[in-house]
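In this view, the complex is presented without one of its protein chains, the others remaining in place.
Then we have subunit A:
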Amino acid sequence: MLEIRDLTVRYGGILALDKISITVPKEETVILVGANGAGKSSLINAIIGMVPTAGGSMTFEGVDLAKVAPSMRAGHGIGYSPEGRRVFPTMTVRDNVLAGASRIGRAAQADVYDKLATLFPMLRDKSDDLAGYLSGGQQQMVAIARAMSASPKLLLLDEPFLGLAPVWIQQISDAIRQFSKSGVTVLMTEQMAVPALKVATRGYVMRGGAILREGPVAELRSAALAEEYL
């Protein structure tokens, strides 16, 4: 579904991604793990179009993403939940979530919201609350629901567990499994490798803007690897 070949990203003179290649097969949940500064978020930001690429290619369902403007990538079926949540703080929870579903009618929006609220019940309880006043875990749910409101084919989750208590991590992990069951392909980044590897099927270990290792999560979960990289 998503093919990335020899992708390079630079911030001025700093090399953030050094000719990395990854494949995200359809309906799989792929995890990018690595320490802070490994290049995980740079990769997600390159896919979504937030940072320019300095080389390589990205193909989504046969479409060259270099030829698709960042604001048009959602229309091609790519949903995005950013690192640090980045909810719209002075907008209500409902408006936050439906900001990703502006292209569909009101009735369809109501259906989408109801469906997401079955996964995240707080969306129903706090629909009129301002997102800026929610807890970190609740904001993360809003950010993920916002990304899912346009019914994407590929969901990009950048550090969805960052700074969250175990109870929130469990709820979000359950939701990711549900998305996967319903046919959504997921590419997520995470520093907290242990819970992340529980929801993924394949993984890549990153360090210094390069891929160190890749494979099924069972391999990546091995104790030696965890000790060395995670």
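Keep this in mind: a residue touches a chain if its C-beta (ideal position, glycine included) is under 8 Å from a C-beta of that chain, and two chains touch if they have at least 3 such contacts; residues count from 1.
Here, contacts and distances are computed from a predicted model.
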Fill in the blank from the handout: The chain not rendered here carries, per UniProt and among "phosphoenolpyruvate--glycerone phosphotransferase", "non-specific serine/threonine protein kinase", "Branched-chain amino acid transport system permease protein" or "SufD protein", the name "Branched-chain amino acid transport system permease protein"
Handout entry: Of A:98, A:169 or A:211, the one touching the omitted chain in the full complex
Key = A:98
Fill in the blank from the handout: The one residue from A:49, A:137 or A:160 touching the chain left out of view is A:49
Practice task
Quick one: say which of A:56, A:70, A:136 or A:208 touches the chain that got left out.
Solution key: A:70
Handout entry: Residues from subunit A at the interface with the omitted partner, ascending
Key = 48-50, 69-75, 80, 82, 86, 88-91, 95, 98-100, 102-103, 146-147, 150
